[in-house]
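Every protein chain but one is kept in place in this view of the complex.
Letters A, B and C name the chains as they come in the text, with residue numbers starting at 1 for each one.
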Amino acid sequence: MAVKSVIEAVREAMWEEMHRDEQVFVMGEDVGWRGGVFLATQGFIEEFGPERVIDTPLAEASIMGIALGASFRGMRPIPEVEFADFLWPAVNQLIGEAARVCYGSDGNLNAPVTIRIPYGGGIRGGLFHSQNVEAYFFHTPGLKVVAPATPYDAKGLLKSAIRDNNPVVFLEHKKTYRLVRGDVPEEDYVLPIGKAEVKRPGQNITVVSYGLMVHYCLEAAELLAAEGVAQVEVVDLRTLKPLDTETVLESVKKTGKLLIVHEDNITGGVGSEIAALAADQAFDYLDAPIGRVCGPDVPTMPFAQTLEDAYMPNTQKIAQALRNLAAY
Amino acid sequence: MAVKSVIEAVREAMWEEMHRDEQVFVMGEDVGWRGGVFLATQGFIEEFGPERVIDTPLAEASIMGIALGASFRGMRPIPEVEFADFLWPAVNQLIGEAARVCYGSDGNLNAPVTIRIPYGGGIRGGLFHSQNVEAYFFHTPGLKVVAPATPYDAKGLLKSAIRDNNPVVFLEHKKTYRLVRGDVPEEDYVLPIGKAEVKRPGQNITVVSYGLMVHYCLEAAELLAAEGVAQVEVVDLRTLKPLDTETVLESVKKTGKLLIVHEDNITGGVGSEIAALAADQAFDYLDAPIGRVCGPDVPTMPFAQTLEDAYMPNTQKIAQALRNLAAY
Amino acid sequence: MTQLTNQTDGHADGIAADISRQLPQGITPEDLVDFYRRMVTIRTIDERIWMMNRQGKVPIAASGQGHEAAQLGSLLAAEKDGNCFFFPYYRDLSIKMGVGLTPTQVMLSFMGKEGDPYSNARQFPLQGADLEHNVIQTSNVVAAQLTQAVGYALACKMQGDDKVIFVYFGDGASSQGETHEAMNFAGVHKLPVIFICENNAYAISVPQRMQMAIGDVANRAEGYGFPGLIVDGLDLLASYEACREAINHARREGPVMLEMKLERLMPHTTDDDDSRYRPKEEIEAVRGRDPVAAFSNFMLEQGYLTEEQQEEIRAQARRAVNEATDAAEAALPPDASNLHNHVYAP
Partner (left out) sequence: MTQLTNQTDGHADGIAADISRQLPQGITPEDLVDFYRRMVTIRTIDERIWMMNRQGKVPIAASGQGHEAAQLGSLLAAEKDGNCFFFPYYRDLSIKMGVGLTPTQVMLSFMGKEGDPYSNARQFPLQGADLEHNVIQTSNVVAAQLTQAVGYALACKMQGDDKVIFVYFGDGASSQGETHEAMNFAGVHKLPVIFICENNAYAISVPQRMQMAIGDVANRAEGYGFPGLIVDGLDLLASYEACREAINHARREGPVMLEMKLERLMPHTTDDDDSRYRPKEEIEAVRGRDPVAAFSNFMLEQGYLTEEQQEEIRAQARRAVNEATDAAEAALPPDASNLHNHVYAP
C-alpha cells in the first residue's frame, strides 16, 4: 500500500471510476485545464477529453441542475462546487429537486449524482472560504451525506458515492487535503455508505466526530490515555446520512459518557441529533451530561489568525472537555 | 379586543408598521393587486401605492437580494416568499449574504429585512407546497427566526421583526392562517423576539413546540389532564432563534420529562437541539428519555390525503407519546 | 433559421390567427383529425377537473385552457420527428395527456388516487415522471425544469443519441436566474434544446410589463448565441411548423427559443380569482381568442370535419371523461404504508 494524501485519494477515486464506467463524468468551474482549484481533477482533461471534463460557466445552480438532468438519462455526473460557501445558488436543484426526485416520482426516476464540495476551515479562508455546510444536507431526506477523514475512507467512500443511485453530497475537508496522509490500497475497493468506524477503541468515554476533527479527537484521546485519565473511544461517523446510529449507540451504552465534536457551529449542527438520539435511546446508560465541542455560533470563521484560532475546536479544547467528562 | 385570524394579524401588523414608518415596504410575487396569494397584503397597493407595494418579477434570489440592498440604505423591506418551498433560490442572499452582513463588516452595516415565509403542511399542498424550512435558518448564526402559533403572537412578533435591525425569518404556518383565531388588542403592541411562552402550566411533563403544533400539544395536554394521567406544561418557543433556553430548561428542571413536537422531519430538526441542550444542561433533572414527535424523514408531505395524514403529527400521536413518558 | 427582428409590443392584439391555409408539409388530414380529437378530449377533461374542484373532489388544478394549440403543435412536430423528449411545466396538460395518458390516469392523478402514473399521488397532479412517454417534470418549482432539460440533452449528446429536448416554461419563469443559466449553457454547448416560452402575459397576477422591460422574451435568445422566434401559440399549425423547423435547427446547430404568444383563459389555478387583478374587459376579450374554437372552425371551414363529426368527437370525449371520472372516484388513495417508500433508490 502506498501512502497518499486525501486529495490524491479523491483524484484516484474519480480517475478509476471514469475508467471503469463511461457514464461517469466531472463538471464544474475550472475542473478542466486548471485541474480544479484544489487540483482534484489534475490531468483529467488530458486523459478523458473536454466532453467528460467540463469547464462550466460560473453558475452553480446550472452546475447542479445540469448534472441532475444528465443523471435522469443514466449518466453519473460528479459536479464540483468550488468551495462550500458558493453552493447556495445550487441548493434549489439539490435540496429542492434532487433530494425529492425518487420520492416525488414514486421511484420512477432517480438521480445518481455525486456532488463534491470542499468545505471547512483552518486555512485562513475567512468568512467565505471556510464554511461548514453539512447540517443543511443532514436534515434533508433523500440526500446521502458523506464526510470522510482519511485518504482510505475518502477513496472507498467516493467510489461508493459514484456508484450509488442517489444524490450524494460528498464533503471534503479542505484542511485534510494535503495535511492528512495514509495508506491507500492499489486495488479497487469500496466502503459502505452509512457505516461509522471506531477509529480508536476505549471503555470510558465515547467521542463522536467526522472530518478533520476526527484527527484532533484521536490526539486528545492519546493525551488522556497518556495522562491516565480515561480510555476514550473515537467513533468516526464517515457518513452523516444515513447515520449509523447503531455504532454510536453501542459505544455510548458501553462507555456511558458521550462527547460530540464538530467544527460546524453548535446550534442545530449534526451533533445535536447525535445528542438527541443518545438522550432518547441510550438514556438509561448515560452517566454524565452529553457534551459538545463545536464551532461557536458566529457566521463562519473570520480571516484574522487570532479569530480563526479562537473559532476552531482543537486538541486542547477537546481534551479539556474529555477531562471534565471523565471527572463527572 | 377583537377576535382575529392569524392572517388578519399578519396583515394588520404590516399595515400599521407601514403607516408608522415610511421606510417599511413590501415586495414579492403577487403582493400587489392580487394582495398576496394568501391575501396578507390585501388592500395594500390601494393604500400605499405601487412604490411601497412592489409586485416583483418571478425571481426569488432577486427578491431577497434587492430587499437586502434596500436595507443597506435604511429601508425596512418585508420581502415575501410565496411558499417556503420556493425560497431556495433566495438562500444565497439570505444565508450566504444577509446573515453575515453585520458580522462581516464588523458592525459597519446591518440588514433590517423581515422575510415572510408561509410554510408547513396539512393543507394538501403536496411535496412542493408543504415544506418546513425552519431548521436551515435555525442553524444559521446572524439570522433571527420567528414562528408564532397564535394571532396575538403573530402580530406582536411581526412588528418586532420589522423594527429589528437584523434579518429576521418570519415563518407563518399556512394551516394556522384561517384556522387559528384569537384575541388581538386594538392598540399598538410588540412582543420580544427571543422569549418563549408557557402556554399551559403543568408539573409532570414538559412539551416544547412551535407553530401549528402548539395547538395540537395543548389539545393533547387537555386529553392527559382529562384522563388524569399527567399535568403537561406546554412551552411555545415562538422564537426559534435566538432560542429561549432559559424557559425551556426551567420547565424541564421542574418536570423532569421532556417531549419535543414539530412537524418538520425529525433528523437534524430544531427538536434535536432542544434535546441536546436538555441532555447537557438539565441532565441531572431528567427522569426519562427525551422524546420527540416529529415528521418522518421523507422529503416533505405527499399530496394524497392518506399519506399527508400519515405524515402529520397530531393530537393523538402526541397524547400517546405523553402517556408513554408519564408511564416511564 | 433566421432570427426574429420585428418586435411586437402589445400582447393581446399583436396576433391575428391566420387559420386558413395549405396544410404544412408532412401533415395529413388524418393527423389533423387525430390532433383535433386529442385537443377536444383534453379540453373536456380540463373543464371537468375545474368543475370537480368546485365540488371539492380535486384539491388543485392549473388549467391549460388557451395553451392547447401551442402544446399540441409542438407535440405533433415531435411525434413526426420520432426522437424527442419533454420537460413540461404544470400548465402542460396537453403535452402530458397528448403523449398518451388515458383520461382515467389523468383523473386518478388530479384526485390524488392510487394509479397516478407520475407520482402515485405524492405530488400535485401529473408531476413526477412518465418515462414511458418520455416526459419528466420533477416539481412545480417555476423554472426548475430548464437546467434539467439542458442536462438531459447533454447526456443524450454524450451517449450519441440525437434526441431533441423540448422544455416548456411561462413568461414569469423567464425571470428566474436558472432560466438564464440554462440557456447560457445550452448556447455554449450548442445542445439540441428547444426552449418553448408559453407567454400568456401573466405570472399569476403579475403582468408582463412588471415582469420584464421588453415586449418579447424571444429577444433574449440572441444574448445566448442562438435564434429566438415569435410564434402564434393560438394556432396549432403555426406552432407545429415553428417546432418542426426548430427540431431541424436544434439537431444541426443547437438551441432555439420559441416564444408562443397565447392566452390564459382561466384564472391561474382553481385557487385563484383573476378578477382581483385582471380587467373585466380583458378577461372577456381573451375568451374570444380560444385556440380550441379556432381549430374547430379551421377543421370545419377546411372541410376536414363536419359539424356532426365534431359533435360526435365531443360526445366521445364526454363519455370518456365521464367514465374516467367514475373510475377515479371509485379508486382509493395510496395506502398510508406507502409514506416511507422510495425515499432512496435501491
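The rule is short, and it goes like this: a residue touches a chain if its C-beta (ideal position, glycine included) is under 8 Å from a C-beta of that chain, and two chains touch if they have at least 3 such contacts.
Given the structure is predicted, the values throughout are model-derived calculations rather than measurements.
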Contacting the left-out chain in the complete assembly, out of B:V6, B:V26, B:A67 or B:L158: B:A67
Residue, one of A:R20, A:R34 or A:R178, that touches the chain absent here: A:R34
Contacting the left-out chain in the complete assembly, out of A:E16, A:E250, A:D280 or A:D297: A:D297
Touch list for chain C against the chain that is not drawn: 175-181, 184, 187-188, 190, 209-214, 219-220, 222-226
Chain B residues touching the omitted chain (full complex): 25, 51-52, 56-57, 59, 61-62, 64-75, 77, 89, 92-93, 96-97, 100-112, 141-142, 144, 165-166
Footprint left on chain A by the chain that the document does not show: 29-30, 32-35, 37, 55-59, 61-62, 85-86, 88-89, 124, 126-129, 296-299, 302-307, 309-311
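Everything below uses one rule, namely that only the chains that are shown with their structure count from here on.
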Comparison of A-C and B-C by number of C-beta pairs in contact, larger one: A-C
Centroid spacing, where centroids are CA-atom means, of chain A and chain B in whole angstrom: 30
Chain B: positions in contact with at least two other chains: 61, 85, 88-89, 127, 297-299
Contacts with two or more other chains, residues of chain C listed in rising order: 119-120, 122-123, 127, 139, 141, 177-178, 343
